[in-house]
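Worksheet for the structure shown next.
With one protein chain removed, the remaining protein chains of the complex are shown where they sit.
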Amino acid sequence: MATGIGTAVRHQVDFRIRAGRLLARTSLYMVLSLGAFLFLVPFVWMVSTALKEAGDVMKFPPEWIPQPVLWGNFVEAFTQDYAPFGIFFKNTIVITATAVFGQLLSASLVGFSFARLRWWGRDYLFLVVLATMMLPYQVTLVPVFVLMKVLGWIDSFLPLIVPFYLGGGAFYIFLFRQFMMTIPLELDDAARIDGCGTLWLYARIILPLSGPALATAAIFSFLAHWNDFIGPLIYLNSVSNYTLSLGLRILQGYGGYGIQRWNLLMAASLFVMLPVLLLFFFAQKYFIQGIVTYGVKG
Amino acid sequence: MHKGKLWRRIRPHAAGWLCASPWILGFLVFTLGPMIWSIYYSLTEYPLIRPPVWVGLDNYRFMLQEDKFFFNSLRVTTLYAIVAVPLHLVMGFLMALMLNQKIRYIALWRTVYFLPSVVSGVAVALLWQWIFNSDFGLANWLLGLVGIDGPSWLLSPTWALPALIIMSLWGVGGSMVIFIAGLQGVPQALYEAAEIDGSNAVQRFWHVTVPMVSPVILFNLIIGLIAALQTFTQAFIMTAGGPKQSTHFFMLHLYNNAFQWLKMGYASALAWVLFAYILIATLFVIRSSSLWVFYEGEIKGR
């Protein structure tokens, strides 16, 4: 009897707890869904605008499904004679690929030196590396521009590439150093006993083991160069040298001489974003790893 | 023989220096050297087409006494930072808390929230310029759904800066991911111990979760602050500093002086002020952090 009442009470309590949990769960899912909707709807909006006819863009409330679907907007956005997007695409690929390569090569070598080699002044210099992370690029913006001018590199790709071959930036050095420090030191000793040189050790043993760090660095470097705006804005002047970011700027600017054609602008923007989105879907793990290394371990 | 011995002693050091030499060279050529030049330029008038002319501290005097955009740009930038950065922390943290629970399709949810933070640059600025279009934009359509007659956003001196802040929240997924990693680093044992002590969920949150994650909060705060103080592309593309200077960020002012008006000397002076500002703000945050950031080492020390 007593147990019976006890069970009943327990059941009642249980039920209230479960009801409370269910309510909490439901509201959690509702909040998450609303949030997800708000985070995704800009993408949908972008695609929808990019495929609309000019006349349908300026309609309120908006029509979400374009009628008709104009794939031709992409063609039209890229074939304006004042904005040769084929060339912009090629330029962006050349600059991004060369800069990413240099950045990985250089930062991994320097990171290797800080992580695996013992040399005079190493720890002091590493402090300097960390300090430069705090230095805003604005401080060196003007003198570096003047330097590029003296070198005759204005309106060429060189200012956007060469600096990355020299160290590759504090964040990347730091990333490689942190990763390489986790590789067992015995490997080095074994290699030394085999009579291997330092560069061999770097190229044949440490670098191949640094795959995850390389992937993370490659992704972040790619994003930085692909989306870079202020660098090209300052250094590139001729349209034939423009990158995609500056190409978008042309399309935006010339809206001023007619009606701003948002459908074309969204088509072009979508095109510029697409490689980043694709990369994200294939390599999400490394995106998160990079951020977390930076954020938690740093 | 003696020479060989010396070499054997020096060799590892030489190898280390050699491997670090790209960075050392880059540091000298692209950081240290330019920093010194920048100090010099900041004391000159330098229109780029003529050699610099020494003016002493006149650039700094001009900044404080005559430049009518200077204080406004400091104000705009500061306002943006002190609103956007805490909002990012709170939102990122709340999202991390929600997405650190046992829920279905957790990876999918995280992807959705993380996705917008990976796209950036001109394309995103254009997308949001269109979203904030006052007549046909998505923002006012959404507000219309809940019965609000939306403002004219980027065209309004009152709403342009809030619009940029809202836009920046779209990229909150980055800090969310860091917070999730931080939350996962909190030892389960601490929660269990707290539960045995009879604490409820709210208490556990304030006395376990927050202190344990506080170093991550500090990190996000500093990184967010530095980035916010350097805001440029959005303002350049979407508003060009307007309307009525309401989004005239410090970096926009610096860019205009350097490249639109070719006042390289003055721009260098502005850059040093920005540097000092960032440094002071960061040091202030770090100093204050001893009051609220809790390091794991402290437990062991007790």
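The chains carry the letters A and B, assigned in the order they are written, with residues numbered from 1 in each.
In this text, contacts are C-beta pairs under 8 Å (C-beta built on N, C-alpha and C of every residue); 3 or more make two chains touch, one makes a residue touch a chain.
Rule of thumb we're sticking to: contacts and distances are computed from a predicted model.
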Omitted chain, identified by the protein name its UniProt record gives, among "Protein-methionine-sulfoxide reductase catalytic subunit MsrP", "Cytochrome c biogenesis protein", "Extracellular solute-binding protein" or "Sarcosine oxidase subunit beta": "Extracellular solute-binding protein"
Visible chains that the absent chain touches, using the contact criterion stated earlier: A, B
Identified contact with the non-displayed chain, of B:L25, B:I39, B:L97 or B:L155: B:L155
Options A:A99, A:M148 or A:I291, residue touching the unrepresented chain: A:M148
Contacts of subunit A with the absent chain, listed as residue ranges: 58, 80-82, 145, 148-149, 152, 154-155, 233-234, 237-240, 242, 246, 249-250, 252-254, 257-259
Touching residues on subunit B - with respect to the absent chain: 47-49, 133-135, 152, 155, 243-244, 259-260, 262
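Assume only the chains that are shown with their structure count from here on.
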Distance from subunit B to subunit A - Cα centre to Cα centre, in angstrom: 15
Of subunit B, residues touching subunit A in the complex: 12-20, 22-27, 29-31, 33-35, 37-38, 41, 48, 95, 98-99, 101, 103, 109, 111-116, 118-124, 126-128, 130-131, 133, 135-136, 138, 141-142, 144, 170, 173-175, 177-178, 181-182, 185, 216, 219-220, 223, 226, 229-230, 232-233, 236-237, 251, 254-255, 258-259, 264, 267-268, 270-272, 274-275, 278-279, 282
Partner subunit B, residues of subunit A touching it in the complex: 28-29, 31-32, 35-36, 38-43, 45-46, 49, 57-62, 106, 109-110, 112-114, 117-120, 122, 125, 128-129, 132, 134-147, 149, 163, 165-168, 173, 198-199, 202, 223, 226-230, 234, 245, 248-249, 252, 262, 265-266, 268-270, 272-273, 276-277, 280, 284, 287-288, 291-292, 294-296, 298
